[in-house]
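One structure is given below, encoded as structure tokens.
Only one protein chain is missing; all other protein chains are in place.
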Amino acid sequence: MDDIKWLQGKGKPGIKSFFQDILTRGLIDTVLMPAKNKKGNSYAWFLMNKDGFLETSDPIPPVMTIQGANILKNITKKGESWSKTAVVLRPCELRAVIELTKLEQINLENIILISFDCPGAYPLTQYISGDQTSLDQKYDSSLYTASFETERNACIMCDKFTGQGADIQLCFLGQSDDGFLISAASAKGKELLKDVNGTNEENLEIKTKKRDELLGQLQKEKNEKRQVILDRFKETIYGTDNLLNVFSACINCHNCRRACPICFCSECYFESKALYSEADNQLNRATRKNALRMPSDLLLFHLGRMNHMSISCVSCGACEDACPENIPVSLLFSLVSRDTQAVFNYDPGHSLEEPLPFVVYKNEELKEYEAHYTKRHQSACNCNTK
Amino acid sequence: MEKIYDSQMNVHDFIKAMFEKNIVSGLGALTQLPDNKGISYSLLSDGFDFQKCMPFYPVMPANAAIAVSKLTRETSPSSPIAVFLRPCELRALIELTKIKQARLDNLILISFDCSGVFPFKDGKYPTEDTLKRYDQSIKEAKINDTIRQVCKGCENYQPEGADIAISIIGRGVHESLALSFATEKGKSIQEKMGLTASEIQPSTIEQLTSDKKRNKQELFKNTQISNLDELLDVFDTCIACRACSYVCPICYCKNCYFDSQTFQYYPENYAQRLNKKNTLRLPLDRIFFHMGRLSHMGSSCVACGMCSDVCPVDIPVSEMFKAGGQNIQGVFNYQPGQNLDEPMPLVTYQEKELHEMED
Partner (left out) sequence: MNDIKIVAFLCNWCTYTAADLAGTSRLKYEPEVRIIRLMCSSRIDPVFILKALMDGADGVLVGGCAPGDCHYSKGNYYARRKVAVAKTIAESMGINTERIRLSWIPASEGPLFAEVVNEFTEKIKELGDNPTKNEVYL
């Protein structure tokens, strides 16, 4: 097996030293990963070369401050990376990167995507206002056992928590905390892994098997949990009235869209002149119903945004972290995206080759969405759709 | 000082009367959404149940000047609309009118002496008990101790420039409305409503004003930044989400300069910077954004506090920007929102001024 190795190293410092090692040995020139911020009460993204590798860097931080895909977009939107850069991403960040690459917002040339078995994350505000030392401890100790419990909606129901699709995957699940598996899935990844000083030991197979077993069980559990949570949530929001309940505290700040990696437009349609209207028009709308919530078009914004991003929604929960009113937007957007993605059988972030549903079509598909003009017309044209 | 008249109506009757006398055909005010779906600024018409209208409700889900700007930026209404605005919202509206983002024609500006609002975070409205204590503090002309920091230190809580000004401090929100009419528009409404009898004495607010002034000084002291380290500390958790700019009534630009191509760099640029420093915190320009934004809106900052309410990582933006804004305004002796005819500092000049800035 040349595409999987076992690296010795205890806990998080062990994982970190892997990055230090590949940097110092020049296997990569630059690494992009989170590290503690100045005060140490949160995390931030850092681009580091071998002389600037921060002591406080943490490839698997307990909190997602800014969606990593947005950061990678910043760097490579205007062209390919100048040097061999490894980017460490949570699985949901990785999926967003894949989507943004398809949307031509990210250039993956010279980029090595590294992802890992993600335990989830704390809600951003909970982490920042909490006691970071104990939160960190609790988080780090759960890395190998998948025992981390969080209140972050997106993470509770996450069923795609492995680095599947990355060039390099770091696998902790089912391992003892004195080392981890590292596997390469692409040519880029294999090229890097070739020079990594791992132990190709004999019991590699046992370790892999151990992970696979735990993984299979976990994925099944989490997927069921996801369906249950989303189904239950669906009941609470069904109908315009209930939907409005969810958004009762929405202050129209559009911060969900700003935090969203998929919402890449630099000028949002829902902030554009298209939605401006004259005073009399608005007064008419108000008169018709006796009242008009201001600024208007709140639901239009959210529903419209779903139209634009739900097909590529990776359920990362950045929207909910950024919502000042704590509206469960990640549940809502995940729910909608579950349905829209199912229409096209599309799995966002799964593969670069899989085209975005809106840019392709098949001649024969989606018949269930067609309605014939009349019954007579249907028989006349001799269609045999049901 | 304008004379204050006792309207002998509560706020709901007053609103009803304005519609009945055809003084207005629409009304903008904080309103309870149907089925207890929260409180939101709304545009209301004749047939609305005005008992649900709560203009004095102490939260600010959005700065109402933004709502009024969105209402009038294309055209002014062809029939009069009255809008309830807190003094800071009113000032923001005046500033927005100066930069042609709102029109005041056919708008009747109603404001009141404001006792501040509660932070609106995590979708939590103040409890019944909190509201009761708040009403009590209005009656006693005192500062409630759980309102927002900026509100505690707000000296501009009087409704200057409104067509109709309501005095509630020292009286309470459930008393009959005490009204004054400072403008021509206001005076004509006064006549139409027939409110010329029963003058009342203004409440004593000297103590309140001096308490607020003291709070402000304290606030400024607590949020003062005196070196780069402190600056970095304050914004250390900032996730560059720009929420502060989106809810800011003064930040009206549709395409923010700081989100523009100017600040989207080529990979080579990142390479150069990385070579120099070996470590780069991303996104770049995170702290610069706040300073740049201050340079754009600081001279018009009305200290409404929305930016702090909306910050997902609880950075005291408005507290700092209130100080930063006032420093800028002080340089030009400019009072944002005070006078529609006073030009904004950066579009005008005097030949003899600011000699301390040159050499």
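Chains: A and B, in written order; residue numbering restarts at 1 for each.
Assume a residue touches a chain if its C-beta (ideal position, glycine included) is under 8 Å from a C-beta of that chain, and two chains touch if they have at least 3 such contacts.
Here the structure is a predicted model, which means the values were calculated and not measured.
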item	value
In chain B, positions touching the absent partner	225-232, 236, 257, 276-277, 279-281, 284-288, 291-292, 294-296, 298-299, 320, 323-324, 327-328, 331-332, 345-346, 349-351, 353-354, 357-359
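We adopt the following convention: only the chains that are shown with their structure count from here on.
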item	value
Centre distance in Å when chain A and chain B are each reduced to the mean of their C-alpha atoms	36
Of chain B, residues touching chain A in the complex	25-26, 28, 31, 33, 35, 37-38, 40-49, 61-62, 64, 66-67, 70-79, 81, 103, 120-123, 232-233, 236-237, 239-243, 246-247, 254-255, 259-260, 264-268, 270-271, 274-275, 277-284, 309-314
Chain A residues touching chain B - in the complex, by the definition given at the top	30, 32, 37-39, 41-42, 44-49, 51-54, 65-66, 70-71, 74-83, 124-125, 128-129, 241, 244-245, 248-249, 251-255, 258-259, 266-267, 271-273, 276-280, 282-283, 285-287, 290-296, 321-327
